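The excerpt is restricted to a subset of chains, each kept in its original location.
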Amino acid sequence: MNAPIPSTERRRAPTDWKGADMQKRIAARYSSERRFRMIGLTAILMSAGFLAFLLISMLHEGASGFTRTELAVRVDFPKAPIVIDPATLRGEGADAVLASVNWQALTDQAATGALGQDGVWIAPGAWLVMRDAVKADPSLLQKSVTLSLPASDDLDIAAKSDGSPEAEAAYARLDKAGIATRAVNWDFLTSSDATDPTQVGIWGAFKGSLLTMAVTLLLSFPVGVLAALYLEEYAPRNRWTDMIEVSINNLAAVPSIIFGLLGLAVFLNVMHLPRSAALVGGMTLALMTMPVIVIAGRNAIKAVPPSIRDAALGIGASPIQVVFHHVLPLALPGIMTGTIIGMARALGETAPLLMIGMRAFIASPPGGITDPATVLPVQIFLWSDEVSKGFVEKTSAAIIVLLLFLLSMNSIAIYLRNKFERRW
Amino acid sequence: GCGDQAGTSGGGSARDQIRAVGSSTVYPFATAVAEQFVQNNAGMKSPIIESTGTGAGMKLFCAGVGPQHPDIENASRRMKKSEYESCLANGVKEIIEIQIGVDGLAFAESNKGPGFKLTPELVYKALAANPFGKGENKAQTWADVDPSLPKVAISVFGPPSTSGTRDSLSELILEKGCQSDPAMKELKEKDEKAYKETCTRVREDGKYIDSGENDNLIVSKLGANPNSVGIFGYSFLEENRATLKDIPLNGVEATYDNVASGKYPGARPLYIYVKKAHMQAIPGLQQFVAEFPKAWAPGGYLTKRGMVAATEETRAKNAEVATSLTVMDGADLK
Amino acid sequence: MNGVAIVTLILGLGLVAWLSARAKAVRLAPAPSGGASRNRSGRPLLHSLPVYHGWYAALWVLAPALLFLVIWANVMPGLVTERALQDSAAAALPIDAMSRSAILTEARNVALGNAQAAFDPRANALIEPYRSAHRFYSLGGALAALMLAFAGGAFAFTRIRPDFRARTKVERVVMSALLVASLIAIVTTVGIVGSLLWESLRFFAMVNPFDFLFGLKWSPQSAAMGYGNEDAFGAVPLFWGTIFIGAIIAMFVAIPLGLMSAIYLTQYARPAARAWLKPMLEVLAGVPTVVYGYFAALTIAPNLRDFAAWVGISNASSESALAAGLVMGVMIIPFVSSMADDSINSVPQSMRDGSLAMGATTSETIKQVLIPAALPGVVGGVLLAVSRAIGETMIVVMAAGLAANLTLNPFASVTTVTTQIVQLLTGDQEFESAKTLAAFALGLVLFVVTLLLNIVALHVVKRYREAYE
Amino acid sequence: MPQSSTPKMSARNVNVFYGEKQAIQNVSIDVDTDNVTAFIGPSGCGKSTFLRTLNRMNDTVASARVEGEITLDGENIYSSGMDVVQLRARVGMVFQKPNPFPKSIYDNIAYGPRIHGLASAKADLDVIVESSLRRAGLWDEVKDRLKDSGTALSGGQQQRLCIGRAIAVEPEVILMDEPCSALDPIATAKIEELIHELRGRYAIVIVTHNMQQAARVSQRTAFFHLGTLVEYGSTSEIFTNPREDRTKDYITGRYG
């Protein structure tokens, strides 16, 4: 028998829960609980409110970037000084034939012909629309048609907010005459960078981001997960693994531009991979993303209760099987979190890409990962630095596209995360 | 069995696109020319213009000849002697130098601003760290600098010390203001370094605010801070006349004509440098270079974008260089 | 033979090996009727599942052949050049090594279709010899790779026996892959130190390291414009600015908001709300920093300045540490919230139950049981957040300015190490000067400082972590 | 030590569901302080589930839903005004699977007294920790290692630690879910002694699979089967003269 229980202890009565002291204490604890809960709610609301504010102001400023003002211009092709046979536009060599025409002059002429003085409000690049219309349907050349040509930047701004007095007046005139209309700017979604805000498109940068992120994900995810598994499950605990752990944590704190320097030195100067390419951008960003995945992954792996490992080991699963059958699936939500925030950061990154040549004017979308490309944040950055005011809304519109990209990228990961999430 | 790998390890892959690197100031003009080049030359791929900053671009440009190195360097200043030598050392021997135009430096304030009227001398007195070497700059308000000026705190948004635009500010405004004191001219003869320090060093107590490379941000900040002065590229002033007004220097307003003629103090030349050795190997490079002279005259699309045209004489000389592809000498570089 | 084709061919062989080895193992296996190591008749079962035999064979086909191809790709250019040089055309080459290799490179690029035309006419004569030498060696390499693949496959195939420990072998390969993956982090670290160290040493040859590390004055314009190096490179204000903005102000926002959000989401919110809100918050991390920068510079900063002026702080500037720090704090909320959320959520339910059953309130349970058990994840999230804040440039440039002030006043303008690095590296200046090299030295010192911070954090976590089970 | 015989806790028509599945059907039961109540029944019959409804621990299982009325001192514990925290402090619980906190042995015991403010000084707390560990029969084994983690104990030690933790706050009702399952006979005897000692002042409910134990420690026994309360009465009667055949079969080991 143990030493006898002290007799005073024997008589300890049940705690007096109804006593005034206890009631006071409980009231205090409850109000602290309520306070805590309120703080939590406030925190959530503040964070969410901030996000909502950002999103709404972006939408507010950027939504108009997806539309443009168009002017209805009547073009009388048979009377125009073009000497091409529509038949030659149907076969090989159509491009050469098209190139022989001075579309610019033709468009200007048509615009002044149709709108008189207001012809100057046609966008400088409107001739592209005219050319493409003819290319698509050569029979137009024998007709007189009304084409919707994009209006110039100044008029567009006047239509959307307030522009220069002349533009405002012109817009009022054209709008009244029913010539000016607002239309969805599909070109913005399908074309690439340009110097005229009415002609820019986001597709090139979008595709560049897509390719770059694909490379980043394909490299950083497997490497990050494998490294996390090794360090948490197999590595002996000693000075060396501590060192690896610290150095991985530290990589996360290295300024991104230094990864750019590393990418420049290793991928471009040593490995001679092509400059400005999504491949190199992706590899550089992967170096930056990997530590985030490793850190989040390790924490998630640590959180898996040891009894589950014991259970599997106890029926003869090999350490590798234990990890791949049990630990990894249970840790996956946490790994996904790391991947989401790591990739989100990579998606918004500009500085390292500058070092490897992605801050560039690239007017055609990349065909593959070795083609010159730029990415959405760099495009946003470049546009935000443009002189022309027409770029303001384009910048916001590009940000919306970036956020949509981010949301769709995340939602896949989030779907997986929710699918795997379990309590134990 | 592995030709592709051997190819890449041999350095550089096939290239049928022009590549240019360099100044962010020249970038919008180079891209405009690139766009026109594509439209005028059916089937040509669009050139790739990188905005790396003049210095970083020089390093890339001078690294060597071959498809893995850029063909063109955009510069918001002349090539330096050291850079030219590094080019030579790396086998970039024949370089064509073309001045494409001039960049204006504009002083502006918000429409709601007090209406500054400045001179290089006043600017110097307000901004220098050590005006005329007479000790630390204590001026807090513009009125402290000169009683004729409004009594508002000095607050100037300007280019950061790492940018080329800042060089222009030093050279075109501060030094001029500094030289209003004859002692400074003497100092220049005696001690170049001390002169430079006295005349171009800007105070660091928060009155002059380095504002990154983003001129639109300065424009917006002027809106939010109506008593401040902004210094930035002339084209931004032109584009934002609705919210900004220019600040006359020496009584001269910052209009296009005044900047182009040099009456408004504050303009610097812009250049492109081209590798002659690439002329044959890179398709379209010759036409691309030839596209510049078509665009740089007053009224051309480059001036519409805010570039200031060079003088007629300069234009003629450089157009000649662009067609005959005359190689630069390098002897007069600094 | 073309590279892609041969690699595809070898991959195909690997698949064949996988299928046939697995089939052979299945055939060898007795009908499974007994226990893990033998069946009732006493005949041993397969040591390993048939798939492992399949993988074993596939690895033997793929690994040697692909490894050979990689090595071959690296040595082949040399061999090709050597063979091409035996051609008579090579006699015309200049003796001078540099121009000689330039011409050779050109000839090779044209021969392999990487360039349209050579810049030097002497290269033209060498193109054809190059081409034939290349054809010779690539064919040879392809044959050798195929032979290796077959040999490897045959070897693996003969080893398939019921007691053969295929799983052990395959797992050893997997294990090495894991090891290699974690070594990549080390290699990256070494690469970063390497790329910083050399230039930093050059910098320290020009500037006294003591002045750099302990100097109290950083003058960006002296650094950039060359008024001399004295007094220009004192990095203390930069480090203070970094800590002030990234580790103090931003953390004042991010830790409470992030941690409390995570707690609310895991413990109080309905699961449906959590499923929505958590990913929503993660969007904050992906908003491009230009956007935050504009917001900080144009909305927050002027208001803060007016506020400061109103409460009577005289030298409030339109760029302030506070504006940048606050916005940066918002940006990194998800780093804290999501990682804390995951760790708190994965504390076993029995711990929660244990505490609640003692009459603890939810908040007591969180503070005293859940957070200590989830500590590694929470600290990991905070460290990531600080790291992210330290690495941020755009917000600082736009909202806090570039002036290196050593000040405690949050309404004053300060700058950070990373911002200066970016400015120095991307600005317009000569590359070999102390100004640019300073960027590397800053990077190196920052690296060392964060390393020390991480070591401390590691020990803190080890000391206070409460491991369940 | 005779006390009022009004029930300390009583349950009326309680149903418990896990999602669609009903785990407890229409159970009504009274628990008082004079008697120790034993819950017996085959594994999976709902003993733990019902026990957990008595201090609302089922609230933590997302899929669980409780219907019916349960009162503590006449107050409905499922009413909206109920203070769950105080309820759980008053109705202590020892879980079926030992779940020590990943804290030191000392802190495990001190956890409850600390949050409820039962000790004003460190010395008081030391007394509480020692007496609780003694009463749980663990003191001698751990007195030299109070700083060690509670998770580094053997299974039986963990179980006793959890018992000690539960009694440290001196609740009014103590629910024990198989408190002796991992204990050797001696440790079991100590816990049974503890139960005897507590009886009269505290209402005690104990789930056990050990019929002998139920017979030894309890005065009233409830037999559960497939989620229903088959029989509830004085222990001696249940064990000697059960009304229901199912009860008899189970007790005599013929059931199954």
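The first chain written gets the first letter, and so on, giving A, B, C and D; residue counts start at 1 in each chain.
Note that a residue touches a chain if its C-beta (ideal position, glycine included) is under 8 Å from a C-beta of that chain, and two chains touch if they have at least 3 such contacts.
Only a predicted model underlies this, so the values are computations on that prediction, with no experimental measurement involved.
In this entry, the protein chain formula for the full complex is A x1, B x1, C x1, D x2.
By our rule, only the chains that are shown with their structure count from here on.
Farthest chain from chain B, judged by C-alpha centroids: D. Per-pair tallies of C-beta contacts place A-C first.
One simple way to say how far apart two chains are is to compare their mean CA positions; for chain A and chain B this gives 32 Å. The geometric centre of chain B is 82 Å away from that of chain D, both derived from CA atoms. Rounded to whole angstrom, the centroid-to-centroid distance between chain A and chain D, based on C-alpha atoms, equals 55 Å.
The set of chain B residues touching two or more other chains comprises 9-13, 52, 214. Residue positions of chain D touching 2 or more other chains: 85-86, 89-90, 115-116, 169, 171. Under the contact rule stated at the top, the pairs of chains that touch are A-B, A-C, A-D, B-C, C-D.
Listing the residues of chain A that touch chain C in their complex gives 29-30, 32-33, 36-37, 39-44, 46-48, 50-51, 54, 58, 222-227, 229-231, 234-235, 242, 244-259, 261-262, 265-266, 287, 290-292, 294-296, 298-300, 302-307, 316, 318-320, 333-334, 337-338, 340-341, 344-345, 347-348, 350-351, 354-355, 376-377, 380-381, 384, 399, 402-403, 406-407, 410-411, 414, 418, 421, 423-424. The touching residues of chain D, when paired with chain C in their complex, are 55, 57, 60, 62, 85-90, 92-93, 95, 97, 99-103, 111-112, 115-116, 149, 151, 162, 165-166, 169, 171. The touching residues of chain C, counted against chain D in their complex, run 271, 348-361, 364, 368-369, 372-373, 466-469.
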